[in-house]
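Every protein chain of the complex appears in place save one, which is left out.
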Amino acid sequence: MIKVENLDVVYGSKGKTNHVVRGVSFSVDRGETLGIVGESGCGKSTVLRSLAGLEGGWTGSIMFEGKPVGKSRTRDELKLAQMVFQDPYGSLHPRHRIGTALAEPIRSMGAGDGWSRVADALTQVGLPAHFASRFPHELSGGQRQRVAIARALILSPPILLLDEPTSALDVSIQAEVLNLLADQREERNLTLILVSHDLSVISHMCDRVLVMQNGVFVDELSKQDLQAGVTHASYSRELFEASFF
Amino acid sequence: MPDPDETPVLSVRDLNVRFGRNSIPAVSNVSFDVGRERIGIVGESGSGKSTTGRAIMRLLPQRAGVTAERMDFLGSPLLEKTERQMGDLRGKDIALIMQDPRYSLNPVLTIGKQVAEAAKLHLGVHGKEALARARDMLVRVRINDPDRVLSLYPHQISGGMGQRVMIAMMLLARPKLVIADEPTSALDVSVRRDVLVLLDELVRENNSGLVLISHDIRMVAAFCERIMVMYSGRVVETLTKLEDATHPYTRGLIAAMPDPKNPVRRLKVLDRKSIEAEINS
Partner (left out) sequence: MSNIAHNDAIIRPPAIGTRILNSTSRVLRKLADEPLGMAGFMILAILVLVAIFAPLIAPYDPAAQTLSDALQPPTLAHLAGTDEFGRDIFSRLVYGTRITIQTVMSVSVIVGPIGLVIGVVAGFFGGRTDAILMRATDIVLSFPSLILALAFAAALGAGLGTAIVAISLTAWPPIARLARAEALVVRNADFVAAARLYGASPLRILFLYIAPMCIPSVIVRLTLNMAGIILTAASLGFLGLGAQPPLPEWGAMISSGRKFMLDYWWVAVMPGVAILLTSLAFNIAGDTLRDLLDPRHARS
């Protein structure tokens, strides 16, 4: 479904360069959930943003469904992968009502009116349809994140990219949102890439985990590995120990 | 280890905090004692845990109505003190360690200047002596090259180091009560344990009391002797081990956390209606 080869991202110019992502390669099968775990600055968000088409400075190759995609995406290519951002407060436009926010993807794509899908989209994520007339500041963090998920799914993308989707949420709300994601994943047979610093969230949601440090993948763990507490590299060992008291 | 000193470091009875004309109090009838031990206050956002910490330090704005039957620090009532008296206590006898060193350290002063300032204020030393004490404290918080760090600015050091600097500044004067409000939430996972272990060590060394406020119940359970769980401004349960949890909220909170050793298809979600009913009954 997704194939990445030699993805490389360098920031800065001339004297001061920051080699954020150093030639990483990986692939994700259809219906699989891949996790990328690492600490801040390791490059995991940059990888995700490059896949989404938000990051223009990458080299290497990215392929969705066997077809290569470039730095700038066509509308059809954008429909393949959508993203859910970390900050529920920042991902919704503060002056747009929820209904407008949900109608925007379809309207921006020039694919129609957009309003007809709003009510359904809200109920699918467990929110009442009348929320469409509310503003983001009238919703809680968990509710906002649900709207963000609804918005990402409204174009029915086969791939969903999640950048720390529950890091800003309370534990009990996180559970609800993770359940929602799991339900949607099953219903739509989604392919997910989940980026997080939280190993427990990653191991709950993902079939496979890549551990990232300083721009490279240092380890790959399967669900069984995580359950048994098996790691193959010292850094992932460190991360594992630090995550579980 | 039982402490021969009978006076608890902090003794709170029926603490209430009400903001303005809000009918729901932010903190409601909270009572606890802190001896020479580590206690944790756990809760989600809106539970009142941070407000409790700040109420003890008397750092809430004027419009917050703070009342308590008793709020004594080493036997001396805190609510009766003037702002000036509280100012003398803060940093010297009671310390508050905050979440994000990016925001709690002064960005325009070097680390050396800031830590030395703490030494000047609380230990009464000046000039070179103050800087020497600052350096000693940086060594004490296990910063490897203290001389270099003394001349750096907060934006030039990592989060973990920033938090150590914060601890150095706050624990310089060996305060008897340390309140740590989410001290590791803004830090990378791998440095969290080290910072907590350091804090733990220093607190034991000074024979002080520690109040650790956090949303991470597992972390608190690993470091504290007693855990108070707060929900909606009230203490719903006090425990020593996570396994002892009986209250539906605490159990729900623990069940909601994904555990790789016990993978589940769907996480258990809190039944808020029954929890509210239980709390209000």
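A few comments on the model shown:
As written, the chains take the letters A and B, and residue 1 is the first residue of each chain.
The criterion applied here is as follows: a contact is a pair of C-beta atoms (placed from the backbone, for glycine too) under 8 Å apart; a residue touches a chain by one contact, two chains touch by 3 or more.
Note that this is a predicted model, so its numbers are computed, not measured.
Displayed chains that the missing chain touches over the full complex: A (touch as defined at the top).
Across A:30, A:93 or A:232, the residue that sits in touch with the chain not pictured is A:93.
Within the complete assembly, A:78 is the residue of A:78, A:209 or A:239 that touches the hidden chain. Contacts to the hidden chain, counted on subunit A, fall at residues 52-54, 75, 78, 82-83, 85-87, 90-95, 97, 99-100, 104-105, 108-110, 115, 118-119, 129-130, 132-133, 148, 151, 155.
Assume only the chains that are shown with their structure count from here on.
Remark: subunit A and subunit B have CA centroids separated by 33 Å (rounded to whole angstrom). Across the complex, subunit A is touched by residues 44-45, 159, 188-190, 192-193, 215, 217-219, 221-222, 252-253, 256-261, 263-270 of subunit B.
On subunit A, the positions that touch subunit B within their shared complex are 39-40, 141, 170-176, 178-179, 182, 197-201, 203-205, 223, 226-227, 229, 238-239, 241-245.
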